[in-house]
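Left out: one protein chain. Kept in place: all the others.
This part shows subunit A:
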């Protein structure tokens, strides 16, 4: 019936293993169409053992995250930039 995806909110835990900041509130820009979205608004598909996040505008893969036994593998080929909100430090 409805599409088999979750949204970028589901990346918060897996990405939290890697980053000290929450990247779901970061703004990502899609390489293929230029659209900017919150990471939380991406469409996330679970392809075991990884997570594939697609652009809600053009459906291109923006980010892939695979957690292996002793490493995490993050592919950002589809992302031209990530803007991460950071409080003044």
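One rule holds for everything that comes next: a residue touches a chain if its C-beta (ideal position, glycine included) is under 8 Å from a C-beta of that chain, and two chains touch if they have at least 3 such contacts; residues count from 1.
Just so we're on the same page, contacts and distances are computed from a predicted model.
Enquirer: Just to verify: the chain that's not displayed, which of "Ferredoxin-NADP reductase", "ABC transporter permease", "HTH tetR-type domain-containing protein" or "Acyl-CoA dehydrogenase" does UniProt list as its protein name?
Expert: "Ferredoxin-NADP reductase"
Enquirer: Please output the residues of subunit A touching the missing chain, sorted low to high.
Expert: 1-10, 12-14, 16-18, 20-22, 24-25, 38-41, 86-87
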